[in-house]
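The block that comes next holds subunit A.
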Amino acid sequence: MTLYDQLPALVVAVLLFTAPIAYMLRLHGFPWVVATAGVVTSFAVACSLAATVIGGETIIYEMGGWPAPYGIVLSIDALSALIAMLITGASSAGLIFGYKSLADEVGEEIAPAFFAAWLLCTAGLVGMVVSGDAFNIFVFMEISSLSTYVLISAGPDRRALISTYRYIVMGTVGATFYLIGVGFLYMVTGTLNTADLAARVGQVEDIRLLLVAAGFVSVGLAVKAAIFPLHSWMPNAYTFAPNAVTVFIAAASTKVSLYVLMRVDYAIFQNSISNHDVQLTFFLVPLGVLALFSGSMLAIYEKNLKRLLAYSSVAQIGYIALGISMTSVAGLTGAIVHMFNHGLIKGGMFMAVACLAIRYRTVNVANLAGAGRAMPWTMAAFVIGGLGLIGVPLTPGFISKWYLVLAALGQGWLGALLVAIILFSSLLAVIYVWKVIEVAYFREPRSNAVPVTEEAPLVMLIPTWIVVLAGIWIALDTSMTVGLASVGAKILLGVAL
Partner candidate 1 sequence: MDLLLDIASAVLLLTGGFLVFVGGVGVMRMPEFFTRMHAASVTDTGGAALILAGLMLQGGLTLVPLKLAAIFLFLFLTSPTASYALANAALLSGVATACRNQTGKQLPEDRMDPPSAPNSENSLAAEAPAPKTVARKSAKKAAPKRPTKKAAKKPAKKSAKKAARKKS
Partner candidate 2 sequence: MEWVYFGTCIAILITMVLAVVRGLMGPTIFDRVLAVNMFGTKTVLFIAVMSFLSGRPDFLDLALAYALINFIGVFAVLLFFQSRGVRREAEAEREAGK
Partner candidate 3 sequence: MITIVFSLFLLTMLVIVAVAILRTDNLFTAVMLSGIFSLIMAANFFILDAADVALTEAVIGAGISTVLFLSALALTAEYDRSPPVGTWVPLLTSSALGGVIIFATFQAPRLGDPNAIVHKHVAPWYLERTPELIDVPNVVTAVLASFRGYDTLGEVFVVFIACIGVMSLLGRVRPRRDSIEEGEFEKRSDNLRHHLIPRVVGKMLVPFIVLFGLYVQFHGDFGPGGGFQAGALIAAGVILYALVEGGPRGRELVPEWFSSMLVALGALTYTAVGVVSMMRGGRFLDYSALSHDPIHGQHMGILIIEAGVGMTVAGVMITIFHAFSRRGIR
């Protein structure tokens, strides 16, 4: 067993191994070093995994050496490698970026606990993505949720506590719904391995239990993925969490639940329940469209910059839901690419917001008047991110919107309506991005506000610009993202590669 074969287990084991170490060694600044080392190694392992699976094959890794349906199995294909790369990338960017902003917001006393929770949040998310066992996904979902609660509750403001409490209640109800769905699946098929489930679900004769299982799993994951009606926990959680934490969870945490929803719906239910794709579109299309409109409208009227970006995330998740509901290769590719691109764009924008926050001590849009001149580099990064949200060519947003429109055209009259909706919501995105630009560049700083002169600290600015430039690079050279996404989509739909 060379090290190369052990990679699938290493991507999670490294994080799980460094977390207790980060908690135990309480010297000054040491937990941050251990955490960054762990996350960056995991990112490197995820990239090398992506390189091996880009051809289209699936790595099966049996935990504990036990064969498939009896032991737990990790299964990594193009789709899971792409999302694992997104998670570990966002986590390492958030950590490297967050050294100064976390020292400012999170006290030294709880630094060991905080960084151990950060490591375990990454481990939970990556564990969910690489796992090939339905109950194992639940266990790692709990690891990532519990550590996200800990990260959010470390926010300086007292409202972080009440938003953590609401997130705990909704998150636990969502996870328990998923558990009930898995329970019903186990009741009718007798196995927990996802590949085995997909094979045996076809022969189930009493369809009623399967429909209810699909319903429970979808609703549970919709709560965790903050799809439209069940997203009420997200804006407050993103707003009151420490800025570096928002960078990480905005880029990665909701995408993983969307990934699990995609895998469970397409791998398990698609070939078993007869007209499941019609049911999926019936369930996801209205929710996606409502998410688009309500997210954009709420963002337009929002005063707090972080909550504005959170509402725009609700809208962008609406795009991904639309992509998932179009059961065609182009639609799925668009959804997967948008998961990656949106993670990159939103991560960059929240980094810019954190840079503004460390200088202006506030994230209220009104108080940021004149930021364009005071902090040119930060605002430039924010503007590029904003253009990405709108979907201007040369930005990652354009690529994913391109594939979504392509897929929508293939759906006849419903598709034409969807294309109109996508374009209209891009216009709404222009409004709320312009609102921020207008305040930052064309308005004089208020007289009573404290004058801000110097730029954000270099140690925060460089990671922001690395993420923004990475965004532009994948907008130009789409071989990596679209390559992995289309291979993943073909595997999900069972189409020949």
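Selection criteria: all candidates are chains of the complex that A comes from, given by their letters.
Heads up, the rule we're going with is that contacts are C-beta pairs under 8 Å (C-beta built on N, C-alpha and C of every residue); 3 or more make two chains touch, one makes a residue touch a chain; residues count from 1.
Just so it is clear, the structure is predicted and the values come from calculations on it, not from any experiment.
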Candidate number, among 1, 2 or 3, whose chain touches subunit A in this complex: 3
Touch list for subunit A against partner candidate 3, complex: 1, 6, 9, 13, 16-17, 19-21, 23-24, 61-66, 69-72, 107, 109-110, 113-114, 116-117, 120, 123, 127, 133, 135-136, 139-140, 142-143, 146-147, 149-150, 153-154, 184, 186-192, 200, 206, 208-209, 211-212, 215
